[in-house]
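Apart from one protein chain that is not included, each protein chain of the complex appears where it belongs.
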Amino acid sequence: MQLSGHDLICVRGGRQVFAGLDFAAVSGEAVAVVGRNGSGKTSLLRLIAGLLVPAGGKIALEGGDAELTLPEQCHYLGHRDALKPALSVAENLTFWADFLGGERLDFTESLATVGLEHATHLPAGFLSAGQRRRLSLARLLTVRRPVWLLDEPTNALDVAGQDMFAGLMCEHLSRGGMIIAATHAPLGIDSRELRIGGVA
Amino acid sequence: MTLIDLANPTRFLALTARVLPWLAAATVLLLAIGLYQTALAPDDYQQGATVKIMFIHVPNAWLSMFVWGVMSIASLGTLVWRHPLADVAAKAAAPIGAAFTFLALLTGSLWGRPMWGTYWEWDARLTSVLILFLMYLGLMALWRAVDDPSRAARAAAVLTLVGALNLPIIKFSVDWWNTLHQPASVMRMGGSALDKSFLIPLLVMAIAFTLLFVTLHLAAMRNEILRRRVRSLQMMQASRVAFSSEMGATSRGQNASKEVGAA
Partner (left out) sequence: MCGADSRRSNHHWKPPMTALSALIRRDIRIALRVGGGALIGVLFFLTVVVLMPFAVGPDLALLSRLGPAILWLGALLASLLTLDRLFMADHEDGSLDLITMSRTPLELACAAKALAHWLAAGLPLIVATPVLGLLLNLDMVATGAVALTLLAGTPALTFTGMIGAALAVTLHRGGLLMAVLVLPLSIPVLIFGVAASQAVIVGPMTFGAPFSILCALSLVSLVIGPFAAAASLRHGLD
């Protein structure tokens, strides 16, 4: 499986964020997108996720599920965690599992992995920022998708959380998954660096 | 028993646990006496047996206003004296007040049916009570809109006090509006010169319903205190256990990376 972008141009709000960007990633590989603020790291992830339309160039996934589009095979973990404070932790997670569909894992197992099993039936509104991020990670585990698009994934995670997350990423890669992460901090796993927009 | 003693919720719980059974018993007893006397009271020579709705209607109408008064005092407690139980009292009283107000409206319209020929007439008194009911519902919606009760408390307290100041103005405007449209042929409900055979059962019923309110209010306050304790326990659980499970997650994470390394 190979994900590649060719000669990508991104324009947002009338401003050209980047142009002529090429990238490629294969199964089992993590790509760390680095660059200064405003260089278009988030925009690149959103282009891949289909949440932005490129002004030029092409993104293609070879060797994936031919019946699904690229965004349907991606997990997108953005700045905002897509959680409803009024629903319980379990309700939040089962909703996304039901809604996203496809191959899925038992949610109690993924909650245990991210260290939230004690909070299963508590409202998500009671969680701290780091715990909310852990719950978002549980979503990535519950629903299997080959491509993970992560935007500053280690934000708000403590040291133990970052270690846990590094373990999860390794597992995902070893199963033939692919990770593209926009990050300032080191990811904590072996990754190839993709620098955009000049020197940070 | 002073206010300071009651400031401690634990103390309040212990005290009310002892008082509540007696209060409930007294309420039931008085209600029974009141209902018995009501049954014995003579029929009105004009309205017949319908007049007996009055013995339910008037206490409910009285309580609909009394409860707002209780909430106003509790709101002062929240804003001025910062009494820890004040917002619990205010929150617990709102649904009970709304229920009494609703019963006043319901009995009022049932009473009005044989006299007016319709269930509802825009009579000045009923209309004022209807507005009061809407204000109760608004207050309950305010309490429900915010998840954190201590944040909702101050907003609700301000609204309650503004409501208390505004109620006479509303009452006056509605009276004026009503007499403007309907010359004074409106039924005088309850009448002014009540016979003793009506007055005594009515007083008994009023006291019984007031006791009923006190009982329900104390029970609701207990529930509210317990509900807040559950909430804070849940919040503690969300944060406390996270620490111990973090250790587990760390080891799991390390194991996972080791496995991957081995592979």
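Just so it is clear, A and B label the chains in written order, and each chain counts residues from 1 on its own.
In this text, a residue touches a chain if its C-beta (ideal position, glycine included) is under 8 Å from a C-beta of that chain, and two chains touch if they have at least 3 such contacts.
If you're wondering where the values come from, they're calculated on a predicted model, not measured in any experiment.
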item: Hidden-chain contact residue, picked from the options A:A82, A:L105 or A:A156; value: A:A82
item: Contacts of subunit A with the absent chain, listed as residue ranges; value: 12-13, 49-53, 67-68, 71-72, 74, 76, 78-87, 91, 94-96, 98-102
item: Interface residues of subunit B (partner: the chain not displayed); value: 109, 118-122, 127, 130-131, 134, 137-138, 141, 144-147, 177-178, 181-182
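Following the convention adopted for this analysis, only the chains that are shown with their structure count from here on.
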item: Inter-chain centre distance, subunit A versus subunit B - centres from mean C-alpha coordinates, in Å; value: 50
item: Interface residues, subunit A side, partner subunit B - complex; value: 85-86, 113-119, 122-123, 125-128, 131, 158, 160-161, 163-168, 170-171, 173-174, 189
item: Contact footprint of subunit A on subunit B as seen in their complex; value: 147, 234-235, 237-239, 241-242, 245-250, 252-257, 259-260, 263
